[in-house]
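Our next item is chain A:
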Amino acid sequence: APFVYPASWTTNKPAEVQTGGTLRTVNLQDFKTLNPFVSKESPNLPAYMSAGGLLGQDPITDEYYPYMASSYTQSADKKTFTFNVRPGMKWSDGKPITADDWVTSYTLYSNKDIGSNGYDSFFINDQPIKVSKVDSDTVKVVFPKADVTALEFLTGFEPEPTHVFMPVFKSKGAEGIKNMWTISTDPKDIVVSGSFMLDRYQRGERALLKKNPYFGEWNKDSAGKALPYLDSVQINVVPDANAQLTQFLAGNIDVYAPDNRDKLAQVKAAMDAKKINGVLIPNASGRASSDFVVFNMDDSATFKTKLFSNPKFRQAFSMIVNRDAMVDLTLGGLGQPTYTGVYPVFKDWLATGADKYKFNPAGAIKLLNELGFTKKGPDGILVDKAGNKLEFTLITNAENVRRQGFAKIIQDEAKKVGMKVNTSFIAFNQMTDMLDAKSNFGRRNFDAILIGLTNGSRVFPISGPNVIECSGLADGGNLHMFNQSNKCRFPFETQTINLYWKGRAEFNLAARKAIANQIQRIEAEQQPYVQLAAQTVHYAWTDRTQGEFPRSAISSLTASTLYGPRVIDLTWIKR
Partner candidate 1 sequence: MTTTIATAETSDRRVMPAAGETLLDVQNLEKFFPIRGGLLSRVVGNVKAVNDVSFRLGRGEVVGLVGESGSGKTTAGRAILRLIEPTGGQVIFNGTDITKLGKSQMRDYRREMQIIFQDPFASLNPRMTVSDIIGEAMQIHNLNPGKQRVERIAELLEKVGLRPEHMRRYPHEFSGGQRQRIGIARALAVDPSFIVADEPVSALDVSIQAQVVNLLQDLQEELGLTVLFIAHDLAVVEYICDRIIVMYLGRIMEIAPSRELNNNPKHPYTEALLSAAPVPDPTVKRQRIILEGDIPSPINPPSGCVFRTRCRYAIDDCAKIVPELREVAPNHFKACIRDDIL
Partner candidate 2 sequence: MLPYIFRRVLQFIPTFLLATLLAFFIVQLAPGDFLSQLKENPSVRPETVERLRREFGLDQPIIVQYFYWLKNFLTGNLGQSFQYKRPVTEVIGGPFVNSLILVLIGTILHYVVSIPIGVYSAVRPYSTGDKLFTFFSYIFLGIPSFFFALLVIWGMLKLQQNFGWDMPLGNKTSSKLPADLPWWRSAWDVFIHALAPSIILVLRGISSESRFLRGQTMEVLGQDYVRTARAKGVSENKVVYKHALRTALIPLIAGLGGLLPALIGGAGFLEVVFNWPGLTPLNLTALYNQDIYILQAVTAISTLLYLLGNLVSDLLLSVIDPRIRYH
Partner candidate 3 sequence: MTHQGEVLLAVNGLKTYFSTDEGVVKSVDGVTFHIKKGETLAVVGESGSGKSVTSLSIMRLIPMPPGKIVEGEVLFTGKDGVQKDIVKLSEAEMRKIRGNDISMIFQEPMTSLNPVYTVGDQIAEAVILHQGKNKKEAMGVATDMLRFVGIPAPEKRVNEYPHQMSGGMRQRVMIAMALSCNPALLIADEPTTALDVTIQAQILDLMRKLQRDIGMSILFITHNLGVVAEMADRVVVMYGGRVVEEGDVVEIFKAPRHPYTMGLLNSIPRPGENAHVAGQPKQRLEAIPGNVPNPLNLPRGCSFEPRCKFAVEACREAVPPLFDTGGGHTARCIRWQEFEQVQQEVTA
C-alpha cells in the first residue's frame, strides 16, 4: 500500500490544492556532486532527491513511523530491528526498490575505501551496525547495543539503487563508485528514490529538478492524490547572503529565510509596502546551533591553564558574559541567552536553573577575589599576589561577524571588572588547527576560543561522544575542546560521560529528559563551555507558495534548508 501523508502536515485542505508549477528556491553554495557517497557538504542534492529512510519522523508529533518499511519489529533487547519493505516502491527509472538496495547502501557506506561522510554513522562507540537481507522484502538491522539514536539512524538509512552501483562496485571497486555521478554526469543516468529528480544542472547558477513519475505510485496525500503536486523545483545558487535577499525582493525566488534582523526588516518592509506579497514568520524558533567560549584546560600546568581549570574562574567568566546585551546588540533583539549545550530550539529539554551564573559583575568580582585577584594594577587589570595579570586572548573566526560581536561584548564587560581580554580574529581553518592537539605536537597554544556547534541528535539533544569523551577514544574526544590532554582531568568529565551513555540506552523519554537535566546541571555548575546566546530563525515565502506546516510545527528542526517549513511533496503553487 502506498504511504499516505497525514493531513496534519499541511495547512491546506486536499481539495484546494492545484497541481503543477515550479517552486523557486535558493541555496548558498554551488552543488559539488550528485554522488551520495562522495558528498561532503550540506545541503547536498543527493539528499534532496532521496525519499527518505526506513523510518520517518513526524514533524508535528515528533513520533517515528515506518516510511519505506510497511511495518517493523524491534527485538526485546532493543538491538535488532526487522523491517518489511513497503511494496510498490520504485526508483526514478522504474525499477523496484527492494531489500537489496539497503544492503547495497550498507555495503557502500560502510566501505572504508569509499570513505563517505556517512561512514561513521554505521558505528556506535566503535562497534559496527550490521544490516542484512532476510528476503527480498525484509531487512534486518542489528545494533551493537541498545541505543535511542538507532531511530535517528534508521530515518537516515536510505536505500541506494543496487542495479546502478553494484555492477560498478564489483568491477571497479571503491574507486569506481567514487568516480560516479559527478555534477556533470548526464541527469538521465542519475537514479533516485525521491519525489524529484535532476532535470538539469547549470553550474554555479541553478539546479532544475523535475517530478519523479514513479514517486506518486507509492506516495499519496490524505485524499489519495499522487504526490508531489509540483512539476518542478528550481534551486538557484546564490552564494552571497545580500544577493539572496535581492533575489527574494526582486521576486525571483519563492522561499527565503532571512538570517538577520536587517534582512528581516527588509522583507517586512517590502511586504508591508506590497512590493512582494507573501508570508513572513519572524522568530519562528531558536536555531539548532550554539556559540560558546571554551578555555584551554590542558594539563600543561601553566599559570593560565591552571587558572582556566579552576571552575570558579569559569563561573566568574560566565557572570561577566552579558547575554542580554549580546541578544540586543549583536542579534538585534532576535535571539535568546543560552546557558547549556542544549540548543534552545529543544524547549522541552532545557533544564531549569541552568542560569545560575548569569550576568552578574559583582558576583564575578567576588569570585575573582577568591581566586586571589584582589587588587588592580595601574592599567586597571587585576593581578594576583604573584603578580600575574588577569589577561588572556580570546580567539574567534574572522568570517563570523556574530561571534566577533560576542567577543567584543565579552571584552568590554571583562574590562569593567578588571579582566583583560584580547581578541583575535583568524581564519576558521587556523582556529580549528589550534584546537587540534595533534597538529600542535600535543601542545595547544591558545587561551580561549569562541566557537560553536551545530547538528546533533533530536532523540537525545545532548552533545555527543566526540564532545564529551576526554580520553581520545577512537569514537570521540576530538571535539572535547577544553581538554585534549588525552586523559580525564576532572571528576565532572567522567560523570558526564557516564550519564550520557546511560541516556543513550534509555528508551523512555521522560527518564531520558531527567538524565539530560542532570548533565545540564553539571554543565551549568562547571561551565566547561560558557554558552552565550542563540539566534532565532525566520521564514518567508511568496503567496504563490502553499502547503506549509501549521504554525505550531514551524521550527528550525522541522524546516528544510532549501524549502522552508514545509514538506516539498505537499507543496503546491497557487495560480
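Going forward, a contact is a pair of C-beta atoms (placed from the backbone, for glycine too) under 8 Å apart; a residue touches a chain by one contact, two chains touch by 3 or more; residues count from 1.
Here is how the candidates were picked: all candidates are chains of the complex that A comes from, given by their letters.
Quick caveat: nothing in here was measured; it's all calculated off a predicted structure.
In summary, of the candidates 1, 2 or 3 that share the complex with chain A, the touching one is 2.
By the touch criterion given at the top, residues 24, 29-30, 32-33, 35, 38, 40-41, 112, 115, 117, 119-121, 178-179, 182-184, 200, 202-206, 208, 234, 236-240, 242-243, 246-247, 249-250, 252, 270, 275, 399, 427-430, 432-433, 435-436, 438-439, 453, 455-456, 464, 466-467, 474-475, 478-479 of chain A touch candidate 2 in their complex.
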